[in-house]
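Questions regarding the structure given below will be posed in turn.
Removed: one protein chain of the complex. Kept in place: all other protein chains.
== subunit A ==
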Amino acid sequence: MPDMSRVQLVELTVNGERHELAIEPRRTLVDVLRHDLGLTGTHVGCEHGICGACTVLVDGAPVRGCLVFAVQVEGGEIRTVESLAAPDGSLSDLQQAFSAHHALQCGFCTPGFLMLAEGYLAERPEATKEEIREVVASNLCRCTGYQTIVEAIDDCAGRRRAALQARLDAGRSA
């Protein structure tokens, strides 16, 4: 068995930025993001892959940050909640929808749900509300009862579709 406490050199790309890290192979991705890179927006809720508070995107797909070691995602493109807002701090349409629908109370699970939704809507922009509910069932929230989370994501998806349609219509009429 390899010595898990021996330090290993790893290169990670997080939110478009490259980092070289000397870390123990047993170090989870979420711990590296939070404690080595200072990206504390991603939270740790259970450390056994159920609650999803640590959800981040690896190559566009939602991944439990507590279930993978950082060394396993070397070379992957990692995205965390910190990447969602614009550089000037203005919130993305998804973040705004969460606020408008009161889809967060304490906010602890929220980054996980945001990244889950960000990954899912990119893959399936035409998702129905029922499909969204099924995906939302991947993560745990203790405050909201989920209804407003589903509504926020559904609302955001609808607005994105409407905006796309408007662009297509504008292109056609131009």
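Criterion: a residue touches a chain if its C-beta (ideal position, glycine included) is under 8 Å from a C-beta of that chain, and two chains touch if they have at least 3 such contacts; residues count from 1.
By our rule, contacts and distances are computed from a predicted model.
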Omitted chain per UniProt, picking from "Phosphate transporter", "Xanthine dehydrogenase family protein molybdopterin-binding subunit", "NAD(P)H-dependent oxidoreductase subunit E" or "Ketosynthase chain-length factor", is "Xanthine dehydrogenase family protein molybdopterin-binding subunit"
Kindly state which of the options A:Val7, A:Ala61 or A:Ala100 is in contact with the chain not pictured.
A:Ala100
Options A:Val14, A:Leu29 or A:Cys51, residue touching the unrepresented chain:
A:Cys51
Would you write out the residues of subunit A that touch the absent chain, in ascending order?
5, 24, 26-27, 31, 34-35, 39-48, 50-51, 53, 80-82, 84-85, 89, 91, 95, 97-102, 104-111, 114, 133-134, 136-150, 155
